[in-house]
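Heads up, one of the protein chains got dropped from this complex, but the rest are sitting where they should.
Chain nomenclature is as follows: A, B and C, assigned in order of appearance, with residue numbering initiated at 1 for each chain independently.
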Amino acid sequence: MKQSYISMFGLLCLILLSGCNLAVLDPQGPVASQQKDLIWLSIVFMFIIVLIVFTLLVYFLVKYRERKGHDDYDPDIHGNNKLEILWTVIPIIIVTILSFPTVITIFNLEEAPEAESDREPLVIHATSASWKWIFSYPEEDIQTVNYVNIPVERPVLFKLTSADSMASFWVPQLGGESYSMAGMQTELYLQASEEGTYSGRNSNFTGEGFADMRFDVHAIEEPQFDAWVKEIQEGAPELTQERYDEFMLPTHVGEYTFSNTHLDWVDHSTDAEYGLDARERQGYEPENPNASDKGTPRVGDEEGKDS
Amino acid sequence: MAEKSMSKSHFPWKHIFGYIMSIVLTAVALLIALYSNFAVRTIVILIFSLAFVQAALQLLMFMHMTESSNGKIQAGSMLFAAFIAIVVALGSYWVLEFGIHLNHHE
Amino acid sequence: MKFEPEEVKISENTPLEYQSQSGRFNILGFWIFLGAEVALFSTLFGTYFVLINRTASAVQPQELIDLGLVLMMTLVLLTCSFTCGLAVHEMRLNQKKRMIGWLAVTITLGAVFLGLEIYEFVHYVSEGATLSASAYWSSFFLLLGTHGLHVAIGIIWFIFIIIQVVMRDLNTISASKVFIGSLYWHFLDVVWIFIFTGVYLLRLVI
Partner (left out) sequence: MSWDEFIVTGDPFILAAQISIVITTIVIVFGLTYFKKWGYLWNEWITTVDHRKIGIMYIIAAILMLFRGGVDALMMRTQLATPNMQFLDAQNYNEIFTTHGTIMIIFMAMPFLIGLMNVAVPLQIGARDLAFPFLNSLSFWTFFMGAMLFNLSFVIGGSPDAGWSAYMPLASNDLSPGPGQNFYLLGLQLSGIGTLATGINFIVTILRMRTKGMTLMRMPMFTWTALITSVIIIFAFPILTVALAMQTFDRLWDTAFFTLQDGGMPMLWANLFWLWGHPEVYIVILPAFGIFSEIISTFARKRLFGYTAMVISIVAISGLSFVVWVHHFFTMGAGAMVNSVFSITTMAIAVPTGVKIFNWLATLHKGKIRFSVPMIWTLGFIPNFTIGGVTGVMLAMAAADYQYHNTYFLVSHFHYVLIAGTVFSCFAGLIYWYPKMFGHKLNERIGRWVFWIFMIGFNITFFPQYFLGLDGMPRRVYTYIPEEGWFSLNFISTIGAFMMGIGFALLIYNIYYSFRYEQRETTGDSWNGRTLEWSTSSAIPPHYNFAKLPKVSGQDAFWEMKQLGEDTNEIKQYEKIHMPNNSANPFVMSVFLFIASFELVFPMVDYCDFRVDWNTCMYDSKVVY
């Protein structure tokens, strides 16, 4: 009865692994690749362990089930020190083997990935607000909302923070996630090695609009990127504080581009209160979502796109 | 053994010793904090060590932790509690203050 | 409950509080409860340490702490822990009246401590350091307030115990209650030692 179980397991693995490209196992940058290697390493070890346990279980169940002609019954066995040591030491060895690459990768991910071009990392401040992502390029002095353009083959340092609740910045194909929290700043290095559009999202629950808190990462060639920056600097509208405060309301918005950044007047990693204050300034009042007389619609409709 | 000593001696030596020691330890900790020239880290370690000693004194001298047939369980419970206390208090501090990049730009 | 699984030799020398099984169970149960209390207070301490610099725009603790007052509170609490110990000592010598006397001293000192703490709190609040002034003050008041509340409960508890001893005399049941009460009282002293060190002395250092 257990064989069918194993075959089901194996079959599912095969179908699922060959059938579709799983985002995490299909990395498009050095950070995600390191993580993918680690994941595969652990999968191999874990698969062996599962196999051993399943085999032993099936073997014992078949051999020692109550049946006629079963004469290998010994009710008084109560232990065996050698065996105990064996199955204590082997897991310790496995855990040790897995520890080294884990720790090395943890430390590696704190640093900028090695770039093909020896460029300084591009710094982008990513700020989460309910329920949108705001990207500020301090060097270039431009700001985007709900999409971010990065040059390929150049490390990007995302400095993450939040205007209100804690979110998590995640672009599966480029690398693992990191929290963004108001009043704090977390750093995350990512790098794309191929041109393309990668979907990113908030993966930490932030309330009602959480499911749609997505953004696109466009990885483009460096010259194109520079041209894009220039175009924005010259053509995009200026972000005013009033306009920015509107982003602090719990709504969904489309994609926006601005020719300056909100860092001019607030850095949420040092000012945790700004987001909620901005809501208050605009007369927003939190309401019990279960009260029947809901005054304002709870999730704002998508606003149109700017240039 | 503990039972004997506590009912035989009519003068509360244990308690007086505990009381004097607790005052002395408090005073020493205060002096270290006020007047010593050690590094901050050393002072912190010193005063907290003194606090632990004093807590142990209370447990042993006043609370008779190790007496009766439950002595071992009681002592075990307190030792594990001390482990938990260190994990919770020190661990939280380590994770949230030393570890995280509390980037205050200040 | 009168079942007899654990083997205990009860002699004349065995203190009264250990002579009944329910007394022994209650004392052991209370020790385990104290373990839980340690975890509770260590969480409060952990919170306090984490939030120690988060005073926001509220008044700074250094400006308010009055070392003299704190030392007085410490001395009062250390002394009443001592007198509480003496009460148990007398109880074990079967000196009921002396025990009650020492307990009365303990309660009085406890009340003095509580009075001083309330005075301290009122002073802080009047200077703008309220429960909601900043993360620091929230954690400060929660830590000290929880301890103060324990002291208040201890005082009330002891009063009830004294009434019971007076009315029903010293027997295995009331003796175990006195003993458990004393454990609780000493434990509050242990917590205070750490408050004195972790809250007040630490402020002098950092």
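Note that in this section contacts are C-beta pairs under 8 Å (C-beta built on N, C-alpha and C of every residue); 3 or more make two chains touch, one makes a residue touch a chain.
This one's a predicted model, so the numbers in the text were calculated from it and none came from an experiment.
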Among shown chains, those touching the left-out chain: A, B, C
Chain not shown, touching residues in chain B: 70, 73, 77, 80-81, 83-84, 87-88, 91-92, 94-96, 98-101
Positions on chain A where the hidden chain makes contact: 2, 5, 8-9, 12, 16, 20, 22-25, 32, 34-35, 38-39, 42-43, 46, 49-50, 53-54, 56-57, 60-61, 64-66, 70, 72-80, 83-84, 87-88, 90-92, 94-95, 98-99, 102-103, 105-110, 130, 164-166, 168, 170, 172, 175-179, 181-184, 186-187, 199, 201-211, 272-273, 275-276, 279, 286-293, 298-299
Touch list for chain C against the chain that is not drawn: 1-7, 24-26, 28-30, 32-33, 35-37, 39-40, 43-44, 46-47, 50-51, 54-58, 131-139, 142, 146, 149-150, 153, 157, 177, 180, 184
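Basically, only the chains that are shown with their structure count from here on.
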Centre distance in Å when chain B and chain C are each reduced to the mean of their C-alpha atoms: 15
Separation of mean Cα positions, chain C and chain A [Å, integer]: 48
Contacting residues of chain B [partner chain C, same complex]: 3-4, 6-7, 10, 12, 15-16, 18-19, 22-23, 26, 29-30, 33-34, 40, 43-44, 47-48, 50-51, 54-55, 58-59, 61-63, 65, 68-70, 73-74, 77-78, 80-82, 84-86, 88-93, 96-97
Touching residues (chain side chain C, partner chain B) in the complex: 6, 8, 11, 13-15, 18, 24, 27-28, 31-32, 34-35, 38-39, 41-43, 45-47, 49-50, 71, 74-75, 78-79, 81-82, 84-86, 89, 92-93, 182-183, 186-187, 189-190, 193-194, 196-198, 201-202, 204-206
